[in-house]
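Working notes, beginning with the structure itself.
Of the protein chains in this complex, one is absent; all others appear in place.
Moving on, here comes subunit A:
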Amino acid sequence: MIPTPDLSHLKRADYEHVYEPAEDTFILLDALEEDANELRELQPRTCLEIGPGSGCVTAFLGTILGASSSLYLTTDINPHACKSTKATGLQNKVPIESLQGSLASPFRHRLRHSVDILLFNPPYVPTDSDEADFAQQHADIAGSWAGGRDGMALTDILLEQVEELLSPTGRFYLVAVKQNHIQDISRRMLEQYGLQSKVALQRRAGREHLFVLKFQRTQSNT
């Protein structure tokens, strides 16, 4: 049993601007914990989480793999999330490199085929497109959930970059909900990018049917 990261340093006021860990966070933690041995054996050197919010997930990953075993990078457009993630790293003794940025943009040039573990718990809630655009421009808490058409506005952009980022043995974990059309995502990633996927975990939480999808290269595509 790997302990859930200590978030006691984050207060109510922080969660006015930063997404507070909830069922979608915990299902990702559970998926990583189930894969703990596999992930350790891969000896990941570069881990990147897009949109870490509180920093809970990367702190957890760092606890699984070991603080000094990998480089832990995060990018979030929300400056409050960047501060929270940095603080959560310190609180849990995982050195997290918290950057303010959009998706993987600042790393695409240098991390080509170099990311060993890529994590994304995106804004997946279907909203109208204007609402999602506004939320991203505002870079505050609404940007953590407002997902535009089918809840895929941000996810679609990252999906186009995943193959380019993943190392030969890389793993990509994506949180999604049923309305995101899970099978469509899997088919597209296999057909367009040669990345196979499986449902690592799924569960119902209130009104949401949550999934964690796990992607990796097919044998012929390493």
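Brief remarks on what is shown
FYI, contacts are C-beta pairs under 8 Å (C-beta built on N, C-alpha and C of every residue); 3 or more make two chains touch, one makes a residue touch a chain; residues count from 1.
Criterion: contacts and distances are computed from a predicted model.
Comparing "Eukaryotic translation initiation factor 3 subunit I", "Trm112p-domain-containing protein", "DNA sliding clamp PCNA" or "Transmembrane protein 231" against the UniProt entry of the hidden chain yields the protein name "Trm112p-domain-containing protein".
Contact with the omitted chain, checked across A:54, A:70, A:155 or A:197, is made by A:70. Residue A:45 is the one among A:45, A:188 or A:209 that touches the chain missing from this view. Seen from subunit A, the chain kept out of the figure touches residues 43, 45-46, 66-71, 73, 75, 77, 79, 82-83, 86, 95-102, 105-111, 114.
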